[in-house]
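Heads up, the thing below is written out as structure tokens.
The chains shown are only part of the set, and none of them has been moved.
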Amino acid sequence: MEYRRFNNTIVARIDKGEEILEKIKEISLLENISLASVNALGAINEFTVGVFNTEEKKYYANQFKGNFEIVSLTGTINTMNHEFYTHIHLSAGNDRGEVFGGHLNKALVSATCEMIINIIEGIVDRKYDENIGLNLFAF
Amino acid sequence: MEYRRFNNTIVARIDKGEEILEKIKEISLLENISLASVNALGAINEFTVGVFNTEEKKYYANQFKGNFEIVSLTGTINTMNHEFYTHIHLSAGNDRGEVFGGHLNKALVSATCEMIINIIEGIVDRKYDENIGLNLFAF
């Protein structure tokens, strides 16, 4: 992974074999990011995306392997109890162009991932919501 | 729904049972937004997305129900005849990760929706184009 920061925008390259969420965390800690939006494209060969079952308040994961192109990676970096937190959703197309996606648990880069992080000057923390079963934005 | 504005960026949480397009309108009117780009992720359990038939100049809608994760929500807030207008496309993955989407007509939040609105200091109005059959950006 390598990146460059230009004012409040970070342009990053995540490399073959690296896991995307780990690298978002690494950049965030190095740059002391407390709030940001994240976007990326790239090529991955293994990823796990979850779908939240709202009745059971539980994530169900789908794992995919093969040659996939990320067509959307969107979400935020913020904090929970003032520590790093990120929440990202991803979708990716397979070799026939069919697209699969959901809540991102893990994605391994197969060629490259090109990411834009827009840092927002502010703080938004998270708090666990018992009714929903998720850590929600707490303003 | 709750949000916080940091300079020209709004971070919003749209809550269970709320409709996303209504909340974009509510935030826009409260914050006097005339031009902005919009991105979000989230979980929804009912949504309607349309596809424009360019020959017939007519939208055909597909309705989906179940546990879905928004993997892309993208578009703009601007104006038509100087009044609020928004144009959003959305895609979402089901419990097998299969992704469906199109022009957003309606989406009901099932858990949470986390939205970033980037306000642009400028004005872009819209005008109905008879040849296309849509309200297009008019500069």
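Order of writing sets the labels: A and B. Residues in every chain begin at 1.
Criterion: a residue touches a chain if its C-beta (ideal position, glycine included) is under 8 Å from a C-beta of that chain, and two chains touch if they have at least 3 such contacts.
Keep in mind that what you see is a predicted model, and the values were worked out from it rather than measured.
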item	value
Subunit number of the complete homomer, 2 shown here	3
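The definition used in the following text is that only the chains that are shown with their structure count from here on.
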item	value
Approximate Å spacing (C-alpha centroids) for the pair chain A, chain B	21
Contact footprint of chain A on chain B as seen in their complex	2-4, 6-7, 9, 11-13, 16, 39-41, 43, 45, 67-73, 91, 93-99, 110-112, 114, 116, 118
Chain B partner contacts - residues on chain A that touch it in the complex	35, 37, 39, 49-54, 60, 62, 64, 71-72, 74-76, 78, 87-91, 99-103, 118, 120-122, 124, 131-134, 136-137, 139
